[in-house]
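Missing here is one protein chain; the remaining ones are kept as they sit in the complex.
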Amino acid sequence: MPVLLIVLDLGGTFVFAISGAMVAVRHRLDVFGVLVLAFAAGNAGGITRDLLIGAVPPAAIADWKYSGVSALAGLATFFWYPVTKKVANDVLWFDAVGLAFFAVAGAQKALAHGIDPTMAALLGMLTGIGGGMLRDVLVSGIPTVLRADLYALAALAGAAVVVSAHLLHLHPMVAAAAGGGVCFALRFMAIRHGWRLPT
Amino acid sequence: MPVLLIVLDLGGTFVFAISGAMVAVRHRLDVFGVLVLAFAAGNAGGITRDLLIGAVPPAAIADWKYSGVSALAGLATFFWYPVTKKVANDVLWFDAVGLAFFAVAGAQKALAHGIDPTMAALLGMLTGIGGGMLRDVLVSGIPTVLRADLYALAALAGAAVVVSAHLLHLHPMVAAAAGGGVCFALRFMAIRHGWRLPT
Partner (left out) sequence: MPVLLIVLDLGGTFVFAISGAMVAVRHRLDVFGVLVLAFAAGNAGGITRDLLIGAVPPAAIADWKYSGVSALAGLATFFWYPVTKKVANDVLWFDAVGLAFFAVAGAQKALAHGIDPTMAALLGMLTGIGGGMLRDVLVSGIPTVLRADLYALAALAGAAVVVSAHLLHLHPMVAAAAGGGVCFALRFMAIRHGWRLPT
């Protein structure tokens, strides 16, 4: 797997693992439950993508770095929760960065496995929203990604840009920057200005 | 994949995608959440079946038609919800048709992949109930398929008929008609007469 993909994947994992751990702490799970939820939120999207494209065993299983990064995020959140909480606003930003990383990495990995372009964009979205969905289901809420302001749509837009850049034979780095930028910008504007889709 | 299987699979996907979209609208998800739930309800059963029998990437990922059909069902439901709601009774019928399609397609695809007969019947049932289970879990309810009148049992009966017909070397078309008929009839009678299993 190219270095770019690994960096994006691990970065997204770290960010989402923190979001999982924060939800776990808020639901008063013990330290181990926090670690499990950190792993689930950080890796469920990527694992699902890998199973669906036939990349078995999934990167998050074959490579200990993913669980290492998740455990780090989980422990940091557990022991410094008051600190983490205070910067909750930043976490929304942070989460938008993770979303952008995952949407890009998901789309690129699907393309690399020969998935057709439309589905590669959808898999990029799934990689972005899968972890958050499992996180919320495990604490028995309706996934916020299904309600939040332009959340899944931002991921899809970013992934679609990556796929389009690929079809135009642009460099993967350019594709990643453009797709990630679009995803982050959309999500950022949605948070800032309360942009929402009709319900 | 033979044409019969594709027609059954896409038909079931459309019907279940509508059921997913209706649940999403009722829970006030935005238009994108509606699309995600439509896709989940329409495809989770088939995707799970394909992962379990080793048909990777699953049809719903390899072929854009499945997400196309799901998106169509989701948008139709979102924009014409009042209409869809009025015909809610018909939807129960409709859903029974989808269940029959999926139970048959699931069992036939499992047989085609060399899964043993007993498990092929169970996989037909899983294909039929998987989408509805994910749909309900995502909006954090107990899956109605686990409670509803003869729901899973109708799917299993239909799938078992398909498997038996296969063992008797009957034509797949005959097997599909017989199995689908049994599944639909059982479910229809259960709705009509309130047949239930003991609790």
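Should a chain be cited, it is by its letter among A and B, assigned in written order, with residues numbered from 1 in that chain.
Following the convention adopted for this analysis, contacts are C-beta pairs under 8 Å (C-beta built on N, C-alpha and C of every residue); 3 or more make two chains touch, one makes a residue touch a chain.
What you see is a predicted model, and the numbers here were worked out from it, not measured in a lab.
Q: Using the definition of touch stated at the top, determine which of B:Pro2, B:Gly68 or B:Gly141 touches the missing chain.
A: Only one listed residue reaches the unshown chain, and that is B:Gly141.
Q: Residue-wise, where is chain A in contact with the chain that is not depicted?
A: Residues 24, 27-33, 36-37, 47, 51, 56-58, 61-62, 64, 67, 137-140 of chain A touch the chain that is not shown.
Q: Identify the residues of chain B touching the omitted chain, counting contacts across the whole complex.
A: So the residues of chain B touching the missing chain come out as 51-54, 56, 113, 115-116, 118-119, 122-123, 129, 133, 137, 140-143, 146-147, 150-153, 196-199.
Note that in this section only the chains that are shown with their structure count from here on.
Q: Can you give the whole-Å distance between the Cα centres of chain A and chain B?
A: 29
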